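With one protein chain withheld, the remaining protein chains of the complex are depicted in position.
Letters A and B mark the chains in the order given here, with residues in each chain numbered from 1 onward.
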Amino acid sequence: MASESLPRPGGRGDGEGHGDGRHVLAPGHTFATVTDKISALVLTRPFNWRWFAGFSASIALVMLLSMTVVNLLTFGPGVWGLDSPVMWAWDITNFVWWIGIGHAGTLISAILLLLKQEWRTSINRFAEAMTLFAVACAGLFPLLHMGRPWFFYWLTPYPNTMAMWPQWRSPLVWDVFAVSTYGTVSLLFWYVGLIPDLATLRDRAQNKLARIIYAVLALGWRGSAIHWHRYRTAYLLLAGLATPLVVSVHTVVSLDFSGGIEPGWHSTIFPPYFVAGAIYSGFAMVMTLAIPLRKAFELQDMITMKHLDNMAKVMLTTGLLVTYGYGMEAFFSYYSANTYEGFLQHNRMTGPYWHTYYLLILCNCITIQFLWLPAVRRNVYMLFAISIVVNIGMWLERYVIIVTSLHRDFVPAAWGMFRATFWDYGMYWGSIGLFFFLLFIFIRVLPVISIAEMRELVHETAGRNGGHGHGHVAGPEGASSSVTTGA
Amino acid sequence: MAQVFHPSMNTFARVTIFGAVFFAVGLLGVVYAVFRSPYMTGQYVAVDQPIQFSHEHHVNALGLDCRYCHTSVETSSFAGIPPTETCMTCHSQIWRDSAMLAPVRESLAKNEPIRWNRVHDVPDYAYFNHSIHVAKGVGCASCHGRVDQMPLIWKDQPLTMEWCLGCHREPEKHLRPREEIFNMKWAAASEREQLELGRKLVEKNHVPVHRLSDCSTCHR
Partner (left out) sequence: MRKTSGPDFSALRAGLDGQTGPRFWRSLEELAETDEFTHYLHREFPEAASEWADPTGRRNFLRLMGASLALAGVGVTAPGCDVYNDPPEKILPYVRQPENIVLGKALHYATAVSLGGVGTGVVAETHEGRPTMLEGNPKHPDSLGAIDALTQASLLGLYDPDRSQVVAKARAISTYDSFLGATLGVMDAQRAKKGAGLRLLTPSITSPTLARQIRALLAEFPDAKWHQYEPAAPHAARAGLKLAFGRDVSVRHRVRNANVILALDADFLANGVGRLADARGYGIRRDPGPDKNGMNRLYAVEPTLTVTGSSADHRLPLKAADVLPFALTLARKLGVSGLPEPPASTAVAAQARFIEALAKDLQAHKGKSLVLVGANQPPYVHALGAAINHALGNDGPDGTVEYAEPIEAEPVDHFASLADLCKAMAAGKVDVLFVLGGNPAYTAPADVAFAESVKKVPFKVHLGLYEDETAALCDWHVAEAHELEAWGDVRGRDGTVTIQQPLIAPLYGGVSAIELISGVLGHPGREGYETVRETWRDKTPKGQDFETFWRTSIHDGVVAGTAAAVVKVEPKADLGPVPAVETGEGFELVFRPDPTVWDGRYTNNGWLQELPKPVTKLTWDNAAFMSLATAERLGAVDGDVFEVAYKGRKVEAPVMVLPGHAEGSITVHFGYGRSRTGRVGSGTGFNAFALWTSDAPGFGPGASVRKTGATVRLASTQEHRNVDWNLPGNTAKERGIVRVATQAEYREHPDFAHHGEHGHEPKKGDTLYNADFPPPTPGSEPDYQWGMVINLSACTGCEACVLACQAENNIPVVGKAQVLNSREMHWLEIDRYYEGDPANPSVHHQPRLCMHCEKAPCEVVCPVAATAHDHEGLNVMIYNRCVGTRYCSNNCPYKVRHFNFLQFADLRTPSLALVNNPDVTVRTRGVMEKCTYCTQRISQARYAAEIKGGRIADGDLVTACQSACPTRAIVFGDIADESTAVAKLKADERNYGMLAELNTRPRTSYLAKLRNPNPEIETQTEPTHHGV
């Protein structure tokens, strides 16, 4: 079937989409249109030069990553700028940054699902994908930052001839559990959500091989009522499972720092404000991805201004929480009257790394104030710019916490400085390359937006969007079958 | 439209999914077993040596004391491997021209050491000391097995850290009276007796059991 034969209600294909920002789905869509629109991206891949350019760029960066990794494994962590006293720098900064980004997906999918936020529907799929890829990138760093990464498995409890366990009091051990659990659950959640769509793709795929692959992945989905019933239960259960993880992962990560006695690390407010920061950066990244995506694939009908508007609001909220966090840090250091804390804060603001601190404040606290204005929240270009700034700001936050805390701590004679090397940069940009590499592949082989859920949305928004669309309004399972037979 | 797979695949799918779980667990079990197997620890394999030296003959048949050759076992970390001279003390008199002993005579003639292959090789970061073990009442046989029954020497115990800790945590199960240290045949009459004796020896020899599993006991 040819998608162009279908009406393209409202889809003006401009950057604005539906400027009013009321709709979570443009009016005039039917089960068929959404199905075609989304599945077409995967099945009848029209050559898209934007995709191609992006994909090649990311491959180049993946090459850079592999080069840096090989160099690292050949010579050791010394290829980085690390020194004494700054024994962690970009490695852990990147880890925390990626993990933070990985938060939006599950938050959107799980928590917003439980809260019945229908606007999540069209963004949850690639937000989840983003989560997975972010976690993958995040996983790289704690693994490779080790002096002897080939012994990484010593951090896991397994029966060994040394009769040794991991050292359970160490936050790093719990990182392993937190991150791997989070990764697994996110993956399951994402996959389960995909099953009906995989079935749809299976049924629509022309290519034999593609059909078989989709068939295997679809686990024999037939869209029967019983399937739908189980699917729903499973999906909700997973949502329930994932929800606490959103909070737990970054809490555990924050313990890496608040568990230490270093001034600037040893702080009880880290868990909440790390989680807030994570969601903050997560949404920023979703925004960074969503805006070009909807433009490139003309999805303005499905990822509408309403979505962007809501995400902007979430960013504003979490951004303010983070700002509060910074304020409190500064306040504590003064109010605690603790020599070391006091010196630390003073050194952050006036020491050799003062610029990173103020840049961080600028990015994370000042910039987002624009989001108070509806006009800004409706302007994709502004939003895109702000989301980028926030991504940078959140990276700086981790850098400031790690490096400026370490470089001048208790004993003045042991003070030092940190200077990043080419290999620090290389690994960071390489990981970004990996992230987009995976993302570009995902766009091409799986529906970026959940078809099944969009159909529900068609159904649910039918009344509001002026009622035209499919003649008989069936349940999603009906819809599913009707579409499949229609193919 | 046609189904991609035959319905029987459903069963297959279920089986594989559930099977995977048991497979994973099973694999772990196999790994556990393999790493403790003689295959990995190299136990019970007679190591090839330049000279077919038989501990069985020298200890059992001739009744040589361990210390006749392993002179520094009571004083040093290293038990000591006999210099060629030691062999020649007897073999300059008996078996003077046996072909089996040619390497020994050659070594003495050329003043070149005999190149034995190491059998009990503790990693270099584990600092084992013979003298203290002997002083505290650990018998040779406890770690080296019944050397008096080995025509060619092999490794009797796994020498894994797990194994070391086994004794370091419960020495009373293995200690023996000082005078029995070098006795290959000694064994307590029963487990109970061993325990009673062991506890006494822990007291008598000042064995700081609580300290024995400190990292610094073996690693520096």
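Convention: contacts are C-beta pairs under 8 Å (C-beta built on N, C-alpha and C of every residue); 3 or more make two chains touch, one makes a residue touch a chain.
Note that the structure is a prediction, hence the values are computed from the model and not measured.
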Which of A:Phe75, A:Tyr334, A:Trp354 or A:Trp372 sits in contact with the chain that's absent?
A:Phe75
Residues in chain B touching the chain absent from view
35, 40-42, 72, 74-78, 80-86, 107-108, 111-118, 121-127, 129, 131-132, 135-136, 158-161, 202-203, 206-211, 214-217, 219-220
Which parts of chain A face the unshown chain closely enough to count as touching?
75-79, 81-85, 87-88, 145-152, 154-155, 161-162, 164-167, 169-173, 176, 256, 259-262, 339-340, 343, 352, 406, 409-417, 419
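Going forward, only the chains that are shown with their structure count from here on.
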Counting only Cα atoms for the centres, state how far chain A is from chain B in Å.
54
The residues of chain A that touch chain B in their complex are 158-164, 202-203, 211-212, 215, 219-220, 487
Report the residues of chain B in contact with chain A in the complex, numbered from low to high.
1, 4-5, 9-10, 13, 28, 32, 35-36, 158, 160-162, 165
